[in-house]
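In this view, the complex is presented without one of its protein chains, the others remaining in place.
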Amino acid sequence: MIIALKKGIRAEEQAHLLQWLENQGVRTHISEGEFQTIIGLVGDTTRIDMDLIRGLEFVDNVTRISEPFKKANRKFHPEDTVVRVKNCTAAFGGGNFGLIAGPCSVESEAQVETIARAVKASGASVLRGGAFKPRTSPYDFQGLHEEGIRILSEVKKLTGLPIITEIMDISHLPLFEDVDIIQVGARNMQNFELLKELGRTDKPILLKRGLANNIKELLMSAEYIMAGGNEQVILCERGVRTFETYTRNTLDLSAVAVLHELSHLPVVVDPSHATGAARYVKPMALAAAACGADGLMIEVHNDPPHALCDGPQSLTPEQFADVAKAVGKIREAITQ
Amino acid sequence: MIIALKKGIRAEEQAHLLQWLENQGVRTHISEGEFQTIIGLVGDTTRIDMDLIRGLEFVDNVTRISEPFKKANRKFHPEDTVVRVKNCTAAFGGGNFGLIAGPCSVESEAQVETIARAVKASGASVLRGGAFKPRTSPYDFQGLHEEGIRILSEVKKLTGLPIITEIMDISHLPLFEDVDIIQVGARNMQNFELLKELGRTDKPILLKRGLANNIKELLMSAEYIMAGGNEQVILCERGVRTFETYTRNTLDLSAVAVLHELSHLPVVVDPSHATGAARYVKPMALAAAACGADGLMIEVHNDPPHALCDGPQSLTPEQFADVAKAVGKIREAITQ
Amino acid sequence: MIIALKKGIRAEEQAHLLQWLENQGVRTHISEGEFQTIIGLVGDTTRIDMDLIRGLEFVDNVTRISEPFKKANRKFHPEDTVVRVKNCTAAFGGGNFGLIAGPCSVESEAQVETIARAVKASGASVLRGGAFKPRTSPYDFQGLHEEGIRILSEVKKLTGLPIITEIMDISHLPLFEDVDIIQVGARNMQNFELLKELGRTDKPILLKRGLANNIKELLMSAEYIMAGGNEQVILCERGVRTFETYTRNTLDLSAVAVLHELSHLPVVVDPSHATGAARYVKPMALAAAACGADGLMIEVHNDPPHALCDGPQSLTPEQFADVAKAVGKIREAITQ
Partner (left out) sequence: MIIALKKGIRAEEQAHLLQWLENQGVRTHISEGEFQTIIGLVGDTTRIDMDLIRGLEFVDNVTRISEPFKKANRKFHPEDTVVRVKNCTAAFGGGNFGLIAGPCSVESEAQVETIARAVKASGASVLRGGAFKPRTSPYDFQGLHEEGIRILSEVKKLTGLPIITEIMDISHLPLFEDVDIIQVGARNMQNFELLKELGRTDKPILLKRGLANNIKELLMSAEYIMAGGNEQVILCERGVRTFETYTRNTLDLSAVAVLHELSHLPVVVDPSHATGAARYVKPMALAAAACGADGLMIEVHNDPPHALCDGPQSLTPEQFADVAKAVGKIREAITQ
């Protein structure tokens, strides 16, 4: 970390700052320039709060040279992390590609079972389905809650597919006992109390990037979970907010490459939520596979035109089969 | 709501859609154009889920003509709502201007008391102080928690100033019994489970706009609280994320004018968090007062240079006194 | 186009508006709702200025149902446009894939020739090179200007590769006689006077999307060129501004799919400028090919580490050969 001081800082202010920094466990190097004095910090600066220092009247600016995340950082953990789901073959990262598919919302056991059997036949390794739904309007459908999770568990028993579903509040955690991967949605990416609690569980966590959050913030949120002891985090790129309106959000595929460089954690892409339209899912799924994603999360519904909830962005099981096959070809092409 | 259908929609699909819409309790008007068929919805469309419809393959686009919020909507509630704090004179809206001031984080009773007495003397009507702090890094200071709230309550008894502090999780709600106004931070603006729970309390809620959320989303989040029965919501503009880096966020003061037009709820501005720098707080506080804000929320610390936490954006009590006086002059100028 | 009027509009205002609309050559359909009166416009609304209408005091909102672009619109021109470069085999669109490669800035004839021969051998069909460089700072290198174009022309003669280079001002147009494709940079995407002038030329134009412009605006700028008579426009996605800082911009690959749906024009992707880092160029080039781009534009330099200008985002000729080969495999995989 580099701290540039303003011209005219008083000696006692500078001494006070240096003292405080040393107390934080880092060593300081001072270089007096013609126009500016610069303090370099050496040691573990992860725990130094940049905002605190930037706020000081006599500080001109502060730059972090090393990243503020540690457990998620590839520098300290060069090997890819492989996140495996217990008692099944699903795995993400280190060459393992996971295909997560299922309906946006759980509607009924029959619906979920039909979809689960179809996507499993096409190669999906994890079943998704929303039980708790974050909706912008209090008047929109909020999900089946407990009943939704019960249905997913039932279908898991019937099909052998492990299940993933979203958590929206700490108090719901007991309901997730049977859930194999817990999903944190984009709007909760910085619900720090929730992240801390998930850090105390022993289940894989799929952490979605917030709509206006950058890659560093995503990794800092992963760090919250990992700092609690749970290192099985799957990162998920699902589009960010931009000025574009033809797609719901803008899928940031370069994030896949950047995350693989900065972190050892697996990266999954969700083209369904990112684009918000079924017709864009295939091209984006292929693109995600081509740039090295460790998995995909795709919405599939057995009857999108009649399912007024999943319609817009859900594939039919037939379309999913086609996408899964095409993704397979892309993966072959990049690993030849 | 207006639904534009794609050319070539089949008769049965159109009939199915119309049936479904009528079942939602709205009436439909169809107008067949040269290039496009358009369905107009009449009645209470608040509960119609636009995304559901937009997702249908044969729908070209959907436009909401009336706003999706109801209880927060000035159309149905033309008079300004005045949010009053129990057992004291603090009030927001309808000509009442509230001045909230205090430290970013609660550090000690002595600190909070000193600041509280100073800001009260300068005209502050509510004391703020952070007990639970949302931080991007798990390694940054997270607040004093229960002890922080205890200190605030103590100072409330000593000074008579009502208190406001931020809630980060539903499970903490019992700790907030003595708190007069509960604050929902920007990162939790769409923590819908939390909003629902706060809708069941009888305390005023100060709801901060999310960093990348628009005005409609802010009002929809207010609607979540109000739909639960609690209509005492104070909206708070605290800056949005833009490409600007000289300020922490970009204060959107036109939001004050827009919110006053769309909603009857009071609007408070937080120039401290928006700008992230003490030297910009005064000009932004004056600007907020000039464009009609119903209150201000300002960070004040008795010793910013030594308080390594509040430094960057906190005013000294003396600076706060100066700002409060200047704000008073602006309010006189606009109400003359 | 749909115009929703405010409640309480006076009869004469409404009549005046209807008269004005009819004078613009469109027919109007009025539907009086319970809460709102809605005017539907039928006919060619391309020339109706939405902003004018939105500004009227008694108008609540205006929605365009059909797109405001016409010549670029696939609805009126369902077949893919193929943009071909005269006297050579380079072509974009309709199944033709064009590979544009070369240095960011033209430095010397020897440099350009070396790179041109290398990229041609790897499959590039067009040579790029900057002669006029738009730089944020007046103190940064601005390009070789006329001399740069002379060098490109010379190398074109030597290698047979057609050339593309950026124009920054109308007055430079005479210098571009020998240039095969004229590039309009992101910062000039809305330099409307320049676009109009290029509409009067008979050369293919590669139009880059502006850093904060959406897809509709890109197509409206293409429309400016096409309205002048020049329909050979190649659209170029080169990343948009977001809050991400690890990459220079955020490559919006879903724009490829959206542009192919809305327009018949070919779409090229520039992963070099989008990411700003050589190490991200390959994954993004593969992703672009996988989602159906009609070409790529890639920076190549014979000696990136010593070329202090092109270094960051340029590939070596060897790296380019590797990318070109991998792109070929992806294209095979998606067209099998």
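Lettered A, B and C in written order, each chain numbered from 1.
Methods note: contacts are C-beta pairs under 8 Å (C-beta built on N, C-alpha and C of every residue); 3 or more make two chains touch, one makes a residue touch a chain.
These figures come from a predicted structure and were not determined experimentally.
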Looking at B:Ile48, B:Leu262, B:Val300 or B:Leu315, which makes contact with the chain not pictured? B:Leu262
Given C:Gln183, C:Asn230 or C:Gln313, the one touching the chain that is not displayed: C:Gln313
Going by the touch rule given at the top, which residues of subunit A touch the chain that is not shown? 2, 4, 29, 31, 33-36, 38, 40, 42-43, 60-61, 63, 65-66, 212, 241, 243
Just the residue numbers, please: which parts of subunit B touch the chain that's not shown? 212-216, 240, 242-247, 250-258, 261-262, 274-275, 279-280, 283-284, 286-292, 326, 329-330, 332-334, 336
Touching the unshown chain, subunit C contributes residues 13, 16, 20, 46-47, 49, 51-57, 68-69, 134-142, 168-171, 187-188, 190-194, 196, 211-212, 217, 220, 223-224, 227, 241, 276-278, 304-306, 308-314
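Quick note on the criterion: only the chains that are shown with their structure count from here on.
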Rounded to a whole Å, what is the gap between the Cα centroids of subunit B and subunit C? 39
Would you give the residues of subunit B that are in contact with at least 2 other chains, written as numbers and ranges? 212, 241
